[in-house]
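Every protein chain of the complex appears in place save one, which is left out.
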Amino acid sequence: MSLEITEIIEKDDICKISIVGEMDINSYLIVKEKLDEILENKIVNIEINCENLSYIDSTGIGVLIGILKKIKKEEKQISIVNAKNNIKRLFNITGLDKIFVIK
Amino acid sequence: MSLEITEIIEKDDICKISIVGEMDINSYLIVKEKLDEILENKIVNIEINCENLSYIDSTGIGVLIGILKKIKKEEKQISIVNAKNNIKRLFNITGLDKIFVIK
Amino acid sequence: MNEKINLKLPCKPEFINVARMNISVIANNMKMDYEVIQDLKVAISEACNNVIIHSDSESHYEIDFIVKREKLVVEINDFGNGFDFGNYNEPDLENPKESGLGLFIIDSLMDEFEIETKNGNGTKIRMIKNV
Partner (left out) sequence: MNEKINLKLPCKPEFINVARMNISVIANNMKMDYEVIQDLKVAISEACNNVIIHSDSESHYEIDFIVKREKLVVEINDFGNGFDFGNYNEPDLENPKESGLGLFIIDSLMDEFEIETKNGNGTKIRMIKNV
């Protein structure tokens, strides 16, 4: 199984995307490129629906940190919604639960 | 995943069982022993519900052939119900579709 | 493309599902169909069952998965007894027996099938599925 971005809703100053599948060394670029493309037009808040994200590791986390750096300057934030336990645990371990909004 | 026999209904001259999981070299004995036990009391027709049988190979097929030999003498039969395509294909290849009743 | 994955497994039944799972991910990566993957799982298991039941190998056997653009080649190598393939008989499908179906099933499910074996000198089963 690979990765897909199944939904992108851009609205005012927030963009919501849903990531489905495994965000690993083979697939993280799909997300990076999509988010870079979104932020090219306008720096907005990013909300990521992780309901169907089954796997993420440091390659994926690296992408999210890079994106946060980009939008933080304009006081925007990244929210993580519906993440599974194992993914939440990874965010806790790496301290990302303190710099992302985990819902 | 392993194997389970989830249902056994004995009625008149038929016994219906449901096999769930993988019937392989690790688990075929579970089915063999259960069927031997059933036939110890009385030789009956056997109906196997394969709806949730995800895997079978020659170790499992061997069990079914052995059972058929036992009950054929008394003109009983084995019926296979709801088998998935890949399992049906295996029964066709090995000619079992001609000696079992495939429903 | 020509990539090789090699797996060494203990000669014990409880690890056969590891062989099955490997062929399943590898074939899935090659975008093979679900039904083909099911057949591959049966074929590899038949070969592994034989290693465990018949080969009398001491500890481990090896599986090579060779991924090519147009086919998947799987080789199961054991270092056990081998056998005399000259004495092998195809099963009589009119008179089914409890055993003797394994090699026949592999041959039926795969596109190509070869066996190299010598009494006392291990067995190599080679099976190929085209994409």
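Think of it as A, B and C in the order they're written, each chain with its own count starting at 1.
Everything that follows uses one rule, which is that a contact is a pair of C-beta atoms (placed from the backbone, for glycine too) under 8 Å apart; a residue touches a chain by one contact, two chains touch by 3 or more.
Worth saying up front: this structure is predicted, and the values here are computed from it rather than measured.
Looking at the complete complex, one finds that the omitted chain is in touch with A, C. Of the options C:29, C:99 or C:130, the residue whose C-beta touches the omitted chain is C:29. Annotation for subunit C: contacts to the undisplayed chain at residues 3-10, 12, 14-15, 17-18, 21-22, 24-26, 29, 60. The chain not displayed touches subunit A at residues 22, 24-26, 55-59, 61-63, 65-66, 68-69, 85-86, 89-90, 93-96, 98-99.
As a convention for this text, only the chains that are shown with their structure count from here on.
With centres set at the average Cα position, the gap from subunit A to subunit B is 49 Å. If each chain is reduced to the centroid of its CA atoms, subunit A and subunit C end up 42 Å from each other.
For the pair subunit B and subunit C, the distance between mean C-alpha positions equals 24 Å. Counting partner chains per residue, subunit C shows two or more touched chains at no residue at all.
Chain contacts: subunit B has no residue touching two or more partner chains.
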